[in-house]
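Shown next, in structure tokens, is the structure this report addresses.
A single protein chain has been removed from this complex, and every other one stays in its place.
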């Protein structure tokens, strides 16, 4: 496990709480999917909780993230409201997107979440663009861009990391190597051992770390953010983790063995963190259990409340496409030299 | 200079002839552009002749290349007919593309040239696709894919090299680092010293070689092609060279100094090769001069002949979009199991 | 005759193609052992091996590039794009390469390859996995666009498309995959042409892909009210079989155009423009276009079903068309 450094017990427990919250949220989401209450497939984050939580624990609401099709974990780690998330999964008008987006499309600017994205690699240029904005503003805030091993084979990955490097943007790229892109093992989709080695193409640091160790992620993010603050630009972090669930709920999983999955179940980030909290931080099982109970309660209540919410009315369909207000800018005169070059 | 290895005097002189031919072709193309006889800008290959010639000297007509907006050199090195090239530049019906393509769009399957491309990076996936075809056919032929330093920042570069690596395709990627993408110095567009280092992202060999040394290019290609033949897959070769001319004829070149250009003029690949041929291979100045005279004659005659050719008739405009014949395949019955998975 | 699903018919066409010609191969994401996100390529890798049935990384620009490059040297690749929405990440290879190379190179190269992809809303896949983007492709000279509405057509048109020496985008509507119809076991081809699915004399509905079924259902419903609708399934948008359309309008003098794609700038606009140009005097009422409203595909069931053109909308458009001319004549 990583160094807990300056993390207080309260903070550690808060991390634990978030990880548990994600796990329980996903388990409930699967129940909803089974019952046909979500419309389409849900891509769950089970087994990867440490990455989102460790990373987002370094961020304030004014720091931004971009997320993926497998975005519930990032969303929750960034502080999203569960009821509004469940409502979105169930296509309710109280959902984050008023039922217009769905599981793959939750954004929440209040918590700095610039959005999940159904296009693999689609969020990478967007995150990079947000970092350009922060850089021009000379803000001390940063962007964390989450994506998968599969996404690292997209052209958008290459273009974005290169741009971030030459402009020394305040951004951290976190590649969650959960070993699969749908059915394709990463070793079948690329001919390298560590995706973090791709950082060399851009002259930026790249590290592979244990993605199932929440404290290690937290520490790695801390370092990367320091680099951002020092104006040194982006870092690529490969989080070594595993997609314990199928690609989506309902996946036949004909491309891997039960054994392989079981090996990784042994490395479950929550179980490991529990052990660590108990052994290294003398936190009692009761403390952990009561968090579990509270979170279970929160998840179930949120889900049930959301389920009772209304579907949007058909008349809502045409709203929200265009902003109707123009910005309030007064143009100042400026006559250019007109010496075309 | 590289090792001449098994190159005969005849071969060396043939290389020299091709380099001179390219240079003279480009000088004539600039004259035509100045005189308004080409329609749009021409991107000349002056100063990079060694790369195209050295590389293509390893290839037969059954080996393929893809080229770029700066494609005349590749085209000629692969054996194209000058009159048809000039005719294309002048938009004549006798041109390679019947006047439909222009300078940036010459393809010639007879010499294995899969085409120049006006989209920066656009040829890289196409070259890769051709290599897939060769690989499935178990052909011993190879593909050489030319592109610039600027193109190596395109997403298509990343996706293609990765694909070629995992499938061990018979292809050589030659990045001609001529230092600029239009006005942008490569050091401003990427944060690395050697573009060849990007090979590491794909687990393939990457080499930076002297792109103004025709024998060195020839040797490097030889090695890379041996790898292809051994089924070991692609190589990335960065040819260190310089775009002596402006981006196109008419460029104001406000982004670089005369001195910088002059430094590179000292490394002119043709002058260097002349010295090499004389000093290392005891080839006489007369032999070289007579080649110069012959090529000058060829270029001028080709240009003048092409100039007299007719423009295509407007009635030709609608032809050549769709192939009208279907392939001659007889479908064999095959009833599948219909066990959907 | 046996009935099979459109998915099975496509799988069968692929098997026929692979067993008939060695230059045919397929590339795409998760298409081999997994059978593809479209789940049409099952068994192929077992029967023809991993040289010809190739799982790719998630790299759509390169994937479509395989179609371009391999076809140029004489292979006949089939490229599977898991969703038509991924034209986004691969568009240059379609717009500026596949569609242009033959013409731009003076007719000196052929590009015999097929991009198979799925389109369509209705399954709650959200804004980025539910689009109908055929209009984008139909605007670009140089590519064929095929959109079958059933298993029988899919098999025959796919084999025809594979023999075509031009790039073809073959678009399968995801809501049709499980629909069954009678399909002969032997290989057969269908030429690029429209078909009159249901003859009628009062109003012509011009449609294609999944909306054919909506049109037929509307036609059935309208029969009970004594209205006799002709339904044309275009099957192929490029080349367009305009003659079949005009012949029908000459008979009915009323036209309703129906597609799931956005109405604005959709292929229906082109159809309307051509019909009014060719049959101006024959039209008794304005051509009515039915398409999706001007918003991305919404997720929630309530919104998505309001979004997709419904049988009711078709029924009332047909009536509106007839009422317009009736009023004028009265």
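We just call them A, B and C in the order they show up, numbering each chain from 1.
One rule holds for everything that comes next: a contact is a pair of C-beta atoms (placed from the backbone, for glycine too) under 8 Å apart; a residue touches a chain by one contact, two chains touch by 3 or more.
This one's a predicted model, so the numbers in the text were calculated from it and none came from an experiment.
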Where the missing chain makes contact, among the chains that are shown: A, B, C
Among B:30, B:76 or B:104, residue touching the chain not depicted: B:104
Chain not shown: contacting residue from A:98, A:227 or A:247: A:98
Among A:38, A:58 or A:128, residue touching the chain not depicted: A:128
Residues from chain C at the interface with the omitted partner, ascending: 85-89, 91-96, 99-100, 103-104, 126-128, 135-136, 138-142, 261-262, 264-270, 272-273, 276-277, 280-281, 283, 285-289, 294-296, 298, 328
Residues of chain A (touch criterion as defined above) contacting the omitted chain: 64, 66, 95-101, 105-109, 114-115, 117-119, 122, 124-137, 143, 155-156, 158-160, 162-163, 166-167, 319-323, 325-327, 329-341
Those residues of chain B which, in the complete complex, touch the missing chain: 38-40, 88, 91-93, 95, 97, 99-105, 117-122, 150-151, 153-156, 181-184, 188-190, 254-255, 311-314, 316-318, 321
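Just so it is clear, only the chains that are shown with their structure count from here on.
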Interchain centroid distance [CA atoms averaged], chain A/chain B, Å: 43
Chain B and chain C: spacing of chain centres that average the CA atoms, whole Å: 39
Overlap residues in chain C, where contacts from two or more other chains coincide: 34, 56-57, 59-61
Chain A, residues touching no fewer than two other chains: 153-156, 188-190, 254
